[in-house]
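Heads up: the structure comes next, in structure tokens.
Note that one protein chain is taken out, while the other chains of the complex remain in position.
Chain IDs A, B and C follow the sequence of writing; residue 1 opens each chain.
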């Protein structure tokens, strides 16, 4: 296979970014942009050589030079579109969340497995230089054992009419945690709180308290109403603590050789506690300045060519949904902690 | 009364700050420092003219030139010491938390009321230029109606052997909220989560989700294990949003003329929502660079002289305790939301 | 004229940005990319519908549907290429610096004037939302009289083999000053210092001290060797001071209602000076997040269509060169201040 022929389905908010990255990628061929509003699709194709616009999905799926479709439509349509594409023999890259329900996601995964085709989630952040670095730092054991995670993603965001802020924004945090945390620290329980102070009909401010295997915890704060933008994740370990500030382009990641040590010393009346502090240096790695979505397309190409499983396959999207559905249950029951049993990768 | 004679009880962590501010205040006379370890008291008095050290509280309370005592001992001792001082006719300034339990605090308040003496809480932050400004901004209605509050206070902190991180740090956030929020937005319910990933025997990471009257919410994140220090509070209103970053000395407060408007327009299929955004200017007020604790001493002097009730009287400390006790209940019951009925100021 | 047909000459560092912005602009038609290395041009055209690659400038200039050429080649070739294009009846957009010498620039301006064609400098920063705002703030008199300007542009930069850091980077600062300062504060003298501590054969660190009409001054610091990137400009006025931090995306511009007042009071032995301070609020305007180069293309379109003179015409580029040549003289004579008499716009 020379170039991988790709069609983008959905010309709304995220579609143009997919179109641009497919058009500029040397290994891909942008064949179609498909949207129920043909004019929206045409606005995206007119600039690029060789790309056609359509509102007819059949036309796309009938094109033998289309090897994969990238689906960027509302979540409610994901399952139907993805299954139709897989059935037509196309590989699928799908926006987060993978589907509107756990049941749908499980069906999509099964169809892809049966067809021997790739179902890949566009968990874009997982392909950013920052998250790649975080994953490798944790894998190498530089942080020691993970003690706590705190993720904040607040912004003046587009209040959605169909989903709450947890379903809209937390998939970013949850997919990142899914990607970087070791299996021994997988999520086991979720307590969610949320509020809708503007009467939007949806929670606009949300908090997730996640229990992790082994007694650690993670917390996620998402908020559509904050005029200051904050995107930070703190991952505290027994040896070091990593701070990721995605809005600080000159120093996105800082690794603090600092922490709290639980001493073995006997209790001492004078000492207020047997815990001591390490105050060491801070190191910030040099990171490349590449666009994450460009690496997503590279990963899709590698998967389509059979070189490797995508790092964010369908099951990673399923696990995000499992946590989101549990958070719905928690919200409905006054914030009580709800157990989750996450699906495992079948590799 | 010429100068107000003051004795500081407790020469531990916070005592030296009280001693210094009393010694330098032109309206006060530092008469005694009292600590069970006389040497600790002497280290503080030796520098200052006229101050004496003792380990004998009676000596202090028998001194007719002592008009007020400032108590900076462990919380468990507050009630006994304060009641002894009040009974001896001394006004009392007391560290946070006001006492170890709601019951103790209620008794202290009653004793002070009976004696006609001042019982003032050293809610230091409430006397900082930043919090004073926040209070006046909210009072003047500049933010509009309060929609949400998010407070983060994380740090590599001294893990305590007797109290968890919520009791140690959240009194700061709770006393500030008590001070700046209007009564119509008082706390009505608390859900708390916490974790102890280092096996300290106490929660080292804690989150409070507070329900406020009228459907708004506030969230408090406190953490002893974070090597990055964060002290921010975001107060979102219908008209403007205020961001307080206490660690940014050049711009502690920013007021964003930005927000989300809930339009009255009819639903529109094309529009994703009927909500629109205001992106206006940001304004940062010029604030004086004065030490909050110096203003605390000024307030104590004014109260002792009968000029006015202290802005942070005993009842404000009681309300903080009521929320903390409810958070304990919530922690014990898996994070469930617990109703609180806060005490009202009796003015 | 329907769409403005544009050819981009030069497919090196800046060319791709021009190509992309021309391709995406709804009012322009990307007709050609021309480079002495055809392969470089082809890499840029292959993605875009309707664009052709060539190494033959004549082919471009013979195309009657090319209305304007955008020249992004080394400065030494600017004059020859621009004059050839103007002679062929094409409007010209040219990278900074406009030419390799004042003499060349004057000739280019004369040729354009004779032909009645636009010669526009791509002083990109002048079309950024920040510089547009700065210009309007100064025009409206918000800063009062300009007292001083301090511009810092330091970075780990590409050490050039043919020009020093002043010729490489200072055109940005000088073109911005040319754009925002009123004529009564035009540059009248230049003192330059520079050093080449790495033996690059060119000054890698440079400083310009500019005398402004009326006794004010401006200073420009440019540096290729700094691993920290700084891009700030401070414009101090009698009423307010503006700080532009181009690397702070959340608050690029801050206007300080602060300053120093020269009182009229009689000398006072006690007072150390008759000067007082105003400490007022800081305001940060909301700025759109648009790409400056997109507005450059819009401006070229408007000029080609005869709607208005471009805001950065050839004479603005000439003035930048006059200052750079004077800085060369100053460097050669040990940093002595050299007078300059800037060309005036002929409008």
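Keep in mind that, in the parts below, a residue touches a chain if its C-beta (ideal position, glycine included) is under 8 Å from a C-beta of that chain, and two chains touch if they have at least 3 such contacts.
All of these numbers come straight from a predicted model, not from anything done at the bench.
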| item | value |
| --- | --- |
| Contact partner of the left-out chain, one of C:97, C:129 or C:259 | C:259 |
| Of B:73, B:228 or B:241, the residue in touch with the unshown chain | B:228 |
| Option from B:46, B:87, B:136 or B:333 whose C-beta touches the chain left out | B:46 |
| Residue of C:115, C:225 or C:287 touching the missing chain in the full complex | C:225 |
| For chain A, the residues touching the chain missing from this view | 251, 254, 257-258, 279-286 |
| Residue numbers in chain B that touch the chain omitted from display | 23-24, 46-51, 228-229, 247, 249-250 |
| Sites on chain C contacted by the missing partner chain, in the whole complex | 147-148, 150, 152, 154, 156, 158-161, 191, 193, 195-200, 204-205, 207, 209, 215-217, 219, 221, 223-228, 234, 236, 238, 241, 243, 254, 256, 258-260, 262, 272-275, 277, 279, 334-337 |
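By our rule, only the chains that are shown with their structure count from here on.
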| item | value |
| --- | --- |
| Approximate Å spacing (C-alpha centroids) for the pair chain A, chain B | 39 |
| Multi-partner residues of chain A (at least 2 other chains) | 228 |
